[in-house]
Each structure stands twice: as C-alpha cells, then as structure tokens.
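Note that this complex is displayed minus one protein chain, with the remaining chains in position.
Per-chain numbering from 1; labels A, B and C assigned in written order.
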Amino acid sequence: MSGDSVRIAIIGSGKMASIHAANVTTTSGARLVSVAGGSGAAALAGRFGAQSMTVDEAFASDSVDAAIIASPNAFHADHTIAAAAAGKAVLVEKPVDLDLARADECLRAVGDAADRVVVAFNRRFDPSFAEVRRRVVTGEIGDVAQLVIVSRDPAPPPLAYVPGSGGLFRDMTIHDLDMARFLVGDITSVVAVGQSLDPDIAALGDYSGAMLTLTAASGAIITIVNSRSNSFGYDQRLEVFGPLGTLAVTNSSEDLIVRSGGSSVDSASRVISHYSDRYRDAYRAEIEHLCAVTRRETPSLSTLADGREALALAVAAGESARTGEVVRL
Amino acid sequence: MSGDSVRIAIIGSGKMASIHAANVTTTSGARLVSVAGGSGAAALAGRFGAQSMTVDEAFASDSVDAAIIASPNAFHADHTIAAAAAGKAVLVEKPVDLDLARADECLRAVGDAADRVVVAFNRRFDPSFAEVRRRVVTGEIGDVAQLVIVSRDPAPPPLAYVPGSGGLFRDMTIHDLDMARFLVGDITSVVAVGQSLDPDIAALGDYSGAMLTLTAASGAIITIVNSRSNSFGYDQRLEVFGPLGTLAVTNSSEDLIVRSGGSSVDSASRVISHYSDRYRDAYRAEIEHLCAVTRRETPSLSTLADGREALALAVAAGESARTGEVVRL
Amino acid sequence: MSGDSVRIAIIGSGKMASIHAANVTTTSGARLVSVAGGSGAAALAGRFGAQSMTVDEAFASDSVDAAIIASPNAFHADHTIAAAAAGKAVLVEKPVDLDLARADECLRAVGDAADRVVVAFNRRFDPSFAEVRRRVVTGEIGDVAQLVIVSRDPAPPPLAYVPGSGGLFRDMTIHDLDMARFLVGDITSVVAVGQSLDPDIAALGDYSGAMLTLTAASGAIITIVNSRSNSFGYDQRLEVFGPLGTLAVTNSSEDLIVRSGGSSVDSASRVISHYSDRYRDAYRAEIEHLCAVTRRETPSLSTLADGREALALAVAAGESARTGEVVRL
Partner (left out) sequence: MSGDSVRIAIIGSGKMASIHAANVTTTSGARLVSVAGGSGAAALAGRFGAQSMTVDEAFASDSVDAAIIASPNAFHADHTIAAAAAGKAVLVEKPVDLDLARADECLRAVGDAADRVVVAFNRRFDPSFAEVRRRVVTGEIGDVAQLVIVSRDPAPPPLAYVPGSGGLFRDMTIHDLDMARFLVGDITSVVAVGQSLDPDIAALGDYSGAMLTLTAASGAIITIVNSRSNSFGYDQRLEVFGPLGTLAVTNSSEDLIVRSGGSSVDSASRVISHYSDRYRDAYRAEIEHLCAVTRRETPSLSTLADGREALALAVAAGESARTGEVVRL
C-alpha cells in the first residue's frame, strides 16, 4: 500500500466490474488504479481515471494491493489462484467454480493465502443480514432452532443463461445455502424437492422452483423456498426462530409510500426488483471489507472454504431432488 | 341484586338497545330482565327471554338493579335523572344532551348519584384506547407532550340526520374531544377550522371536515383531524407522543389477509367500516363496567361530568370555527 | 326442525363443549336443547337453559336436529356413527380418530350420511383462511405454485397430554396438512424432518418441532414449519404464492397498539396466545355451517373424507421422519 489508500485492480469489465469501480472510487481509503481484461476495460478505466492493463500486468504490478475478480465465471478460480500467488488480497465474485473438484483445487492452490480471499456472497455484506447474524451471535434469541428462507427472483433469467448457470441449486439456491451456514453453521443433511412449472426452463432440464429442508449439526432445521419468478419484485426474506424471539428480514420497497383506499389499505410500493438496487449497500460493504482484509485488520469473513461448502450443499440438493432421498453430508 | 347477577333493564329498542341486549345476555354476572320503551320493546324482550314493561315500571321495579338508557337522544337527560333517583346504576348513551345548560341541569339533578352513572363514550371502553391510557398513566412514554387524533367516518350520515345531530363538533368530534381529555386531562384552549367540501352538508349549515388544535393544562398540545367520509372504511387512529416513546392506535382490518402483487405489496384488507363492528369489544366492556359500578366495586370511569366537559369543548370548537379565533376555556 | 331454529344437542361438557354452547345460544337460527355426557353436562345445560340427558337419549330424541360431538377423542368415531345413524347432522371435533383404520371404518359406517357430517377443522372456518381460499378459487393469484405454512404453539402441551396425543404430526401438524389440502388439493408425496430440541417431549418419543415438504397433484409444492413453542404467542401464518400474486395470512395482535421508541419502532402488541381467542370467529362460523348443513342448504365443507386424508398425511409424515425417506401417497 502506498500511504493510506488500498490500491485496487478490477479484473473484468462487465456489469459487476462497473458497480465495483464506482464503489471503489467513492470509498474513502480505496483507490481504483487499474481495470484489466474484457473489451470494456479501457472505457471503464477511463471513466474513473484509472489505467487499463492486461490481467498479467495487474497481478504483476507493484502498485496493486488488491484485485477484484469480476471476470467470466470460468476464469474465477484461475484468476483467484494467480492473484493470491502474487500476494494480492482478493475479492472474487461467486461462484468460485461450478465444479466441486475445481473449487477444492482452488482451495488447495491458494493455501495459506486463503484468509486474504473474500468470496463475494453479497448477502453476508448486506446491512440487514449481517446485523441479524450479529444479533444471533449475541444470543438475543437464544440458540437458533429454525430458519425459514424465502428467495424468489423477479423474473426468470434469459433462457440462454440457463444451460451454463449450473442449474437452480448452484446458481440461485447457493446464496440461501450460504446464508443457512452463515446463520446456523454446519449442515448435516439436505432434502430437496424441485419444481418444473416453467416449461421453457424444464425443457432445458432445470427447475424453476424448489423447496429444501436442511438439518444443522446444532439441531436447528432450515427450510429454503425458491422461485425463478415473483409477481412483485425481488423477494428476499428470512426468519430466524429461537426460544427467546424471532428475527426476520423483510423486503425493501421502492419508496416509503403507503396507499389506502377502496378494498385495500396500507399498500406499500412494489419491492425493489433488481439485485443491484437491493444489494447496493452490500456491494459498498464488500469494498470496505476488502480494504480491511488488505490491511490485515481482519481475516476474510466470507472464505473460499465457505464458497466450497455452499457449492457442496448445492450439489447435494441436486442429488436429493433427482433421487427423492435425503442426502447426508 | 339477587344472588350474583346484576339485573338490567334496557330503555329503548333501537339499534344500540339491541346490541346491549345481546351483550347483557352473554355477560356472565349480568341478566337482562326487561326492555322498556319504543315500539320494538316487546320483540326485543322476547328474543332474549326478558319482560317488556313501561319505562316507569322499569325504574320502579325492585327487580332492576341497573338501567341502560338507549332511548332517543332527547330523553337521555330525563331518563338518566329518573333512573338515578330510583337508585339504579345507569349506562347512558351519548350525548347526555346537545344543550350545555341542559347537561348542567342533569349533572345537578343527579347529584351524589353521579359516580354510579356511566356515559357510554365507547372509545374509553375499547381495549386498545383503554390500554393506551393505562400505559400512559404508568409513565411508559413520560409526560404526554403531543396527541394526534385522526377520526374519519366511512360515509356521511343520511342528510335527514344532520339537522338534529348538533353539528359535526357535538355529534362526531365530541368523541375525539373526550379522548383528548381521557389521555391528557383538562383543556385550556381550542382553535378549530371547519371544512365544507360536501355541498349537501354545507347547505344544511354543517361542516364535513375539521381540524382542531387544543392546548392542555399540562402543557401538551393536541390536534384532531375529522372527516365525514373516508375511502377505505372507518378511520380511527391516534398517536400519543412523549419524551420516552410514542404509542399509536392503528386501524383494524376486516381480516388478516395481506396481498402482494404487481405494483403494490403488503396490502391489508379494507378496514372495518361500521362502528358496531369496530367497537364490538367496547360495547361488551361497557356492560362489564356497568355491572362493576352497580356492585359498587368501582366508581364510574366515564362520568356525567366528562360528558359535560366534552360537550363544552364541542361548543367552544363551534365558536372558534365561526369566529376564526382561539377560544380560552 | 321445529319452526325456524335448528335444535342442537352437545355431546360432552369440557372446554370445547362450553364454547360451542355459548355460540349456539347467540347464533340466530340455532337453539341449544340439550347437553349430554360428562360430569359437567348438567351444569353446562343449566347455564344456558338447556336440558341434560344421556348420550343415547340425545341421539334418540325427536327434538334434536343436530349433534355436536365434543366428547373425549376416543368416542368421536362411535358418537359420529351413532348420531349419523339417528339422522342427525353432525359437527365432530377433530380428530375423528387417531387410527387410520378406525377413521376408514367410521367413513364406511356413516356412508351416504357423510355429506351431513362436518369435521371441526377450525381453520377452514376462520374468516381469513376461508377468504384466502375463496380468493384463490376465483383465480386472483393464478394457479397456486407454492404454499408456506408456519404454525407454532405458544407453549408445549402438558407432558401428560403427549402420550395420548398421537404425536406431533397427528395432533398438531394435521391442521396444517388439512390446510394444504384445503388450498391446493390432493397431495402426492410427503417428506418430513422431526426436531427434538425439547428434552421432556423427546423423552416421551415425540418431536417438538418439524419441517415438511409436500408435493401436490397440481404441481404445487408446500412447506410446513411447526414448533411446540413460540416466544410471542400463537404463531399461525401462511403464504400462498401464484404467478399473479401472493396472499398471506398474518398473526392477530392482542390489540391495535403500536409502540415506537428507543431502538425499535412500530412494535405491535403480543399476538393472541390462546387458540380459543384466535379462533373465536371460526367457532361461531362452525355453528352457522352446521345449521346450514342441517337445513340441507349446503353439503359439509369439511368432510369425514377430509379428516381421513389429513390423518393419512400425518401418518405418512411420521413414517418419513422416522425413515428419512420421501413417502409417496
């Protein structure tokens, strides 16, 4: 690091790269020094007064303290390994890889540098989910007994996205599986029921909805409800239940307006429909956490091992949905 | 009283008489012995296994411990005076009278029996409003600093009702004025602005809406918002504000259903639109309080003097709206 | 029937018998003629001006049009069969029986009279749950895709109650299983995970919590979350999810007060903690439905076959929790 600022290179130039670039620019203590890779790198670098370089140059540069890996999914593991090997702190977009063996390889290759690698499970950095965890850890509701997660996308992804997505469990449910681990710890069994109401998605061999039940080593039980579509926006809720109370995370509306009239009252506005709006604060918090990790003020709070475990649960869920049997882990 | 049950006569046979008759019947410790007065008295008595008698007979009867005065408004004062003179405990529907001088006369005539006369300000007996008062009295929010009351009827009364109603302030606002006294005590000034948006009501010389500001002897200030109509039912809310917190009473929906979809979420069902549904529990509590007063377990918690003061405030509000000046009391 | 009123005998004199007696008395078009069976029958009959008789007398009486079977569980099937054989319309408390074979026998014995037998699944008669079903049937949210039911008791039953209760699934979950059928129709598979956090209940071989996933013939999937205890009262919610919207039933608070102050705002009052308060309106609606069935205005809307199916699902859930396998029906 030079002076106070963490000098950051962004690998990739797509949508997430662009979100990260803006957040790095306005995070005090962070500085965007380069954007590398992708046809849009030069433009993105130019917009925020950073340099454009190749990925290899970025990892080799002495002026780069940390790398944000927002390249295409297939490169996540390689870029993470290379950046870590070059001594950079790393924020890598999920998934590290869709293949469990490859995720294990990445974990081994990174080795001792793992505590400086942050997997961008955005919900861990969301102020509400993070605060729920903090309150659970303080014992506010006693030992967690049950957890209910409802997670529904506003609309199905483009059909072209589906085949390479890894399927519902590895693409979407993985966030909820990580959240389950984040709030109740190790999981010992999974049973999943897939749902095929969307014929286009079914034709591609994937599910459009699912319900899962997990058991945790602690004795807690967890249910996850997923759907690829939802009539009123991006539905992201959960409820942690303990002997002393229940903590819920509700949806966020687009504004603070409530309408009453005719046959319905207290109608809030449509909930936020895009993940980039819903998790706006989480993306900023990821940058702040990356800076703290770079400065060695804290180990990573969302590790490669966490990414690996969530993937293993997603794989188990797929197996359970296929066989109709409970899978023990 | 004979045995355990308070023996009750109902004077009148209209809508409120009928509500009271059913509640007396299902209140343990109360017994409906007679219905007196009005063309429907015999039918009402018959339906609940009670006797039909004349009003004089009811007041003279040794088998009657308490009288519920639900006769037409013009008779309330006379019937209250006669029942009290006969040694009965009394529940009298509001208003005791629309005329302040006549209310004063009634107060004098009843004299020492006043602590056995209950004026049926239904909101004092509503579980939510009563509980707010209890919590205010315990000091939960500190000394009340401000009170905001919103009170809107679902629809204007029949036009034929308006001329004899006493006008918006004495007919409708009187409930809110009593609530202000119930929660913050004596009032020292009133300023009122009347509103004439409904041309039919305006043609009869009355207001269809109003806003009032009161100051209390305690230093608290109060605002009351009234309307003769509301698009979504019977709007009855308040908010008591103190240095340690705010207690609000919200509306009650017709059911527990919440809808989300399209551009609005968390839409509750229409609020209750009829006072007899909204105050169903309050009417039952009035009977229980009447029984306790009859048994001398408690003095009246809604006295003739309270009725007189609320009327005086309504008269003052009318004067303020007419003159555009603050009225000191 | 004599004249307009449905003449009703109540079999049993416990808590539910007493609730039904009060509701019959205040339901217009119904008349309580007798209470039969149990040591408290004479007292209960006396309180509401009804006769006390033996169960046989009640079934044999020409003055009885309908019977409410609120006797101990072990007698439900016998009393239902006898009452139906005597030509009475019947409202029978759940469970018809805890044994599936016995429930089947009852179904066969009642035969064609089944459409005049109402099983008292109270939630079917709750205004909110009934209205959700009506709105689902009208197509308001499209074809139901997912259903989430959360059902938690305020506190565990007395331990002495547990051994004869039939276990969590047949005693408690059965209501949720019936609700699933009520809202989405036939169920084709069940997988259940039981939870043993309460050591006293575990020592008796029962679960204190559970999560179930059901699949419906329609393609819908359902999750049920149960707990024998809850920190804030009687937690009874559900959420029906369709392509056009989501309908939820929320909890009902003890009053309409909302507190704001310090670190939390908009705090509602504790939810209702007793089933007899939460389902007060449902019990009244059961009596009204019984009257309509007696008058042959409608077939039973909660049949013996419904009772049998819910029991079969509860048995399947028990098997799944024991074996860790999905049970197909």
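As a convention for this text, a contact is a pair of C-beta atoms (placed from the backbone, for glycine too) under 8 Å apart; a residue touches a chain by one contact, two chains touch by 3 or more.
The structure displayed is predicted, hence computed values, not measured ones.
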| item | value |
| --- | --- |
| Touch with the omitted chain, as defined above, among B:86, B:100 or B:150 | B:150 |
| Which of B:111, B:139, B:164 or B:219 contacts the chain that the document leaves out | B:219 |
| Contact residue for the chain not shown (choose from C:71, C:195, C:213 or C:251) | C:251 |
| Residues of subunit B in contact with the chain not shown | 141, 145-146, 148, 150, 152, 189, 191, 193, 195-197, 209-213, 215, 219, 221-223, 225, 227, 229-232, 239, 241-246, 324-326 |
| Touching residues on subunit C - with respect to the absent chain | 231-233, 251, 253, 259-271 |
| Residue numbers in subunit A that touch the chain omitted from display | 22, 25-26, 49, 127-128, 131-132, 135, 141, 244-252, 254-262 |
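Note that only the chains that are shown with their structure count from here on.
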| item | value |
| --- | --- |
| Of all other chains, the one whose Cα centre sits farthest from subunit B | A |
| Centrality ranking, top chain (CA atoms only) | C |
| Chain centre separation (subunit A, subunit C; CA means) in Å | 42 |
| Approximate Å spacing (C-alpha centroids) for the pair subunit B, subunit C | 38 |
| Distance from the mean Cα position of subunit B to that of subunit A, given in whole angstrom | 57 |
| Multi-chain contact residues (two or more partners), subunit B | 251, 259-262 |
